[in-house]
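Just one protein chain is left out here, and the rest sit where they should.
In order of appearance the chains are A and B, and numbering begins at 1 in each one.
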Amino acid sequence: MDNSLDMLLNAALAYGIGALLSLILNKSETLSIYATGFFGALGGILGIAAAWPVLTGASDTLYKAYSGLLPFTTMYVRMDMFSAFMIVVISVLAVAASVYSFSYMQEYKGKGAWGMGFFMNVFIMSMVALMVMDNAFYFVVFFELMSLSSYFLVISDQTEEAERAGNLYLIMAHSGCAMIMIALFLLFLHTPNYSLNFEDFRKAQLSAPMASVVFLLAFFGFGAKAGILPLHAWLPRAHPAAPSHTSAMMSGVMVKIGVFGIIKVGVDLLGANELPLWWGLTVLGFGAVSSVMGVLYALAEHDLKRLLAYHTIENVGIILMGVGVGMIGLSQHNPLLAALGFLGAIYHLVNHALFKGLLFLGAGAIIHSVHTKDMDKMGGLARHMPYTAVLFLIGCMAISALPPLNGFVSEWYTYQGLFTISAGGSGSMRLAGPMAIVMLAITGALAAMCFVKVYGVSFCGQARSQQADHAREVPRTMLLGMGALALLCILLGVGAACFVPMFSKVAGSLASCTPTFAEGSLLVPATVQTSLSPALIIVLILGCAICPLLIHNLTKGQRLPFRRQDAPWACGYLYEQKMAPSAGGFTQSLRYMFSGLYQMRHSFDPRIWMSRKIDKPIPGGPGDSVWGDHVISRLLNFVHGASRQMQKIQQGDLRVYCSYIVTIVIILLVFTMS
Amino acid sequence: MQNVSIINFLSGLLVITSLMVVISKKTATSVLLYAAQSFVLVLVFLAIGKVLVSPELYTWGVTALITKVILVPYIIYRSFDKFDSSPIEGTIIQPKLVVAITAVIVVLSYFVVNNIHLNVIEENHLKPALTVSLGHFMIGLTCIITQRNILKQVFGYCIMENGAHLTLALLANKAPHLVEIGITTDAVFAVIIMTYVVRRIYESVHTLDANDLTTLKG
Partner (left out) sequence: MLTVNFASCFSAILLAIVQALFLLLLAPVLSGIARKIRAKMHSRQGPLGVAGILQDYRDILKLLQRQEVTPAHSGLVFRATPYVLIATMLTVAATLPMLVQNTALAGASDLITLIYLFALFRFFFALSGLDSGSAFAGMGASRELVLGVLVEPVLILSLLVTALIAGSTSINAMSGLALTDWGGKMPIAAILAFVACGFAVFVEMGKIPFDYPEAEQELQEGPLTEYSGVGLALVKWGIYLKQAVIASLFLCVFVPFGSTTAGDNAGFFYLLFSLIVFAVKLVIVYTLASLYENSLARGRFLLTSRVTWMGFGIAALSFAFYFSGI
């Protein structure tokens, strides 16, 4: 069955042709936009067709070698269920973004639309190719290609802000890539025959500390791409700078390459080694912190696209929680738990691609009509752009994990995975599970608040600016792109029972078991006695809505008909538009309550310490008495400082002395534990 | 409920009462709560005595009833009655933090106790009780660290003591009478001495606020 791989090659070719045509047609940008869009969509459809048989299990894992000029350039291609799944996700979003781009890119005529088209298609192609590479050399090549092409898309606006964002992105992407390369190199050293093929990596036997080093390098390397918390600073700057359909691809899919990489290295390539518990706990912890902090920072934003980018951090965090559960399951030799965790992760992965794609495309539609990213200049768009408004609302509800949409179903599985961890196992698992559950719950509540703000401030009420008052509905192709994603959001929610069996197979392939997570119309977590039926929920909600409608109609009697009239109440004063709640005011009380967490934002910003290191004068200039200034005075300062510190210890307060005792006791206890 | 889980149940109550001793605003309430806690401790002694079949614990329970439930609270109550100025109240950190710290302490104690393997504990599923006894000790320390009123810090000592007693009852329940009576009366003398010291401090510097008592500071 080489058919699938050939088809995939065709898909890559389609992207390539689109890119080249766009380059050739730079004189006529309309044509280049159409060429990019058409071949992008074609490539996406071919990609889905190629990966579908593998995903549904109709065909086994595919493996093929294409020989190159030099021995190490032999290209090994491997498509297993997980990579097929990723290809489908990328392709679906690529189709939607390409269809959308037909009209959207018209805005960019004369601003280098042909170049953006070129890089866009190269970007998608490199991601698709990356998924099937089974050789470290090509893996890194395509990884770099992906980073570089997206870098050019980030700086496509050519503004100073975009360029700075691009530079930060480039630095972060390459430091990440460097770590990945070191990890792959370490693996390479441990292969039996010094080969760069992943097939040989899988057989590599590493000592436990070495395996951990490789894993951590890969985790942080790919984590930089995924935007996990301490390495996230580039993401909210770079993603919004690109054109909206590219932002959709970057936020929807590119960050998932990071997640893919973490799973690839942690579960697949290091599969021959014992997986220690703390790997899973680390992933879980970083995921939980990323999710809460990501959404907290998003709340403080009023730039629509940057807000969405912060939500990407949050959702990657949620996905990583699922991955963490999966890895914990593997370490406990509990394949069912592992499969449940991975199911939550990959389900949320595809969901996030769909609703974040939808929201970024929606943001693009707003920018298309209102020409601003600032939410406080929008308002009242629901009346001018009704279709966009409905689609955007679906996206908002899905990302807020409201039942019965898709975001809820995947978070439900993640909750169940975490619950399983909490219910049994070692002490650290039983402690980590509930903590993660609470953080997930806070994330959910904050996300709901954030998207009430987003939808409420930009689409509801009265227009906040002249442009917003003259906004027009966007062209059909843009609506089509968004509509397809919104439809999928609903289908994957309400019809989850149809999709879960397929996803379970993918999750099962990662955990090497064949679990059943859906029984008929019921979704079951298999490890816990409970169930969920999104279809039942939607039926119940719709059924129950009959009741208030009946009340409304039965009491009609001699009641006067509904009407809209006049401005809202303003304590008897004349209502002004400025009285309407703003994006900042809406979250003011929350920012006050969580002010401590907001302050941490600066300590995570790499630009601050980067510039500090760079700005520091170089010591040891000419005429500098090195000995006197650098050794003696430092020594003196040290002694002086140390004695100051010693003075602090001698407080005179009984309680302080007691706290010393407590500290010592705790340290001793910790020692006895390990 | 079986006998074993009664011990665990009561030791859980111990933590809750000691937590309330720490966060209660009025010193008089703390006295009452402390007496209640000691009563629970007596019940724990009796329960352990029954489960582990050690009659020594019954006498220990009676001694504890006299000393801890009646004598110690009475002494503290009387001594604090003498300070007519309104006593300094409140903690240096908020009660909600104390509750959170207690939760952390219990979790930490669990991890410590988890590594201890003793037949008498494991056979009777008494690990939770042992966890509590350790945690209790730490809660007492927390009380000493967080309170401003030095009289309230005496309660911290008493809570620590109760924790130590629970540990003893669990691990050394077959100890002879004399040792046990010695230990219990020991507590009474300690409290008497401490309240005396508190009174002397109050007479000389006219304050019970630990923040003001830092003359030792260099």
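As a working rule, a contact is a pair of C-beta atoms (placed from the backbone, for glycine too) under 8 Å apart; a residue touches a chain by one contact, two chains touch by 3 or more.
Keep in mind that what you see is a predicted model, and the values were worked out from it rather than measured.
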item: Residue touching the undisplayed chain, where the options are A:A58, A:A178, A:A208 or A:A545; value: A:A545
item: From B:K127, B:K152 or B:H165, residue that would touch the chain that is not displayed; value: B:K127
item: Contact residue for the chain not shown (choose from B:F45, B:W60 or B:Y110); value: B:Y110
item: Hidden partner interface residues of chain A, rising order; value: 380, 382-383, 389, 393, 397, 400-403, 408, 411-412, 415-416, 419, 422-423, 427, 430-431, 434, 437-438, 441-442, 444-446, 448-449, 451-453, 455-457, 459-462, 519-522, 528-533, 535-537, 540-542, 544-545, 547-549, 551-552, 555, 557-570, 579-581, 585-590, 592-593
item: Interface with the undisplayed chain - residues on chain B; value: 1, 5, 8-9, 11-13, 15-16, 19, 94-97, 99-100, 102-104, 106-107, 109-110, 113, 127-128, 131-132, 135
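Basically, only the chains that are shown with their structure count from here on.
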item: Centre distance in Å when chain A and chain B are each reduced to the mean of their C-alpha atoms; value: 50
item: Chain A partner contacts - residues on chain B that touch it in the complex; value: 92, 107-108, 110-112, 114-115, 138, 141-142, 144-147, 150, 153, 210-211, 213-218
item: In the complex with chain B, residue positions of chain A that touch it; value: 427, 431, 647, 650-655, 658-659, 661-662, 665-666, 669, 672-673
